[in-house]
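What follows is chain A.
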Amino acid sequence: MPSLGADMEAGTLVEWKVAPGDRVRRGDIVAVVETQKGAIEIEIFEAGVVRELAVAPGSRVPVGALLALVGTEGAMQTPAPAAVAPIGPQPAVSLPSASPPPAPQPLAGARPLRTTPAARRRAGALGIALDGLRGTGVDGAICLADLPAGAPPRRGGFDPLGMRKAIAAAMGRSKREIPHYYLSQTVDLAPALERIERLNAGRSPPERLLPAAIMLRAAALAVAETPELNGFWGEDGFRPGDGVHVGWAVALRGGGLVAPAIRHADRMPLDALMTAMRDLVARARGGGLRGSELTDATITVTSLGDRGAESVLPIIHPPQVAILGFGRIVERPWVVGGTVVPRRVATLTLAGDHRASDGHRGGLLLARIDALLQRPETL
Partner candidate 1 sequence: MSGVPARITYREACRQAIRAAILADPRVFLMGEDVGRYGGCYAVTKGLLEELGEERIRDTPLSESAFVGAGIGAAMAGMRPIVEVMTCNFSLLALDQIVNNAATIPHMSGGQFAVPLVLRMATGAGRQLAAQHSHSLEGWFAHIPGLRILAPATVEDARHMLAPALADPNPVLIFEHIMLYNMEGELDPAVQGVDIAKARIRRPGRDVTLITYGGSLFKTLAAADALAVEGIQAEVIDLRVLRPLDTATIIESITRTRRVVIVDEGWRSGSLSAEVAMRIVEEAFFELDAPIRRVCSREVPIPYAAHLEQAALPQAEAIAAAARGLVRPAR
Partner candidate 2 sequence: MTAKVHLDRAHGVHLLREMLRIRRFEEKCAELYQAQKIRGFLHLYDGQEAVAVGVMQALGPQDAVVGTYREHGQAIARGIPMGPLMAEMFGKVEGCCRGRGGSMHIFDRQRRFIGGNAIVGAGLPLALGLALANRMQGRKAMIACFFGEGAADEGEFHESMNLASLWRLPVLFVCENNLYSMGTPVGIAEAETAIWQKAAAYRMGGEAVDGMDPVAVEVAARRAVERIREDGVPWLLECRTYRFRAHSMFDAQLYRTKEEVESWRKRDPINRLREWLEKAGHLHPADLERIEADVVAEIAEAVAFAEAGSPEPVEELERFVTMDEVPQ
């Protein structure tokens, strides 16, 4: 049973997505586990053949206990592909479309595309193509749980009470154990916002960049230059992260929040970052997050958005050692070249773990973000 969060002690196996004898590849979803944060899909990090499923659905299993045995015998000649490829037959049509259902594929072993009425309706409403989806419903039909985003959790749904408990445990632990220091800096966002407005010209609303994206991009680049703030605090002291995986805090509609990771956010161009943020928000609210996304973050960023407060003193999510908070963008008097002018600004706040770093490093990080935002053409 993988640990999907510092506060997770056990999980309930809801469903196996594989059976003994199935060939699995790195990144495949092998099981669904119910946690206090809802149903989470468990991916596998090894390629091989499933030998044995050690736990029956419905069982509550402590973290670290054996779930299944996967053999990685040399008999497997084909090397695992670098990228995760869709498994199973390639569906012939996508929704929304008024075309009749496809005729069964003549290919040996191929099954006709089947989609349940509920999944078909939701896919149509969300504009999700069914191509490439793997059906796990009755008779291999694509059901709600197979939709990539926007689909609510298939079973259980969102459990606000469980989530509240999880947040309480993590934040309580943070405030008990972590000596926080706080640094703030108000940053002139005019150049960055002007760049975004230029880039957005002629784009349709779903394609437009949001201010949070450019701020996140600047933060990710700055964090990459400040490794003391990017990583984990454990029994052996500080362990740096293996990349800048930014946990992006997403408020859930039913209350509570999660901060799934955008891996290697510092290497993502602006548009890719924006796409990743949108995808994460949709899946976080729809219950489609992967377990690794909840454990990978090396630092968290929270943005209060255009209805939030002007600044935030955030609490570090253990075992991370830092968190950045962006306040609401506001128009304020600002001195430019000896003249007071109206300017759009935002207050950035860093909370750092004093066991892992000192305020000096934190100050450098904020100054670096500020500097990057003043030269947005490089972002």
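On the choice of candidates, all candidates are chains of the complex that A comes from, given by their letters.
Quick notes on this structure:
Following the convention adopted for this analysis, a contact is a pair of C-beta atoms (placed from the backbone, for glycine too) under 8 Å apart; a residue touches a chain by one contact, two chains touch by 3 or more; residues count from 1.
This one's a predicted model, so the numbers in the text were calculated from it and none came from an experiment.
For chain A, the touching candidate in this complex is 1, chosen from 1 or 2. The part of chain A that touches candidate 1 in the complex is made up of residues 12-15, 19, 56-59, 116-121, 136-141, 143-144, 155-157.
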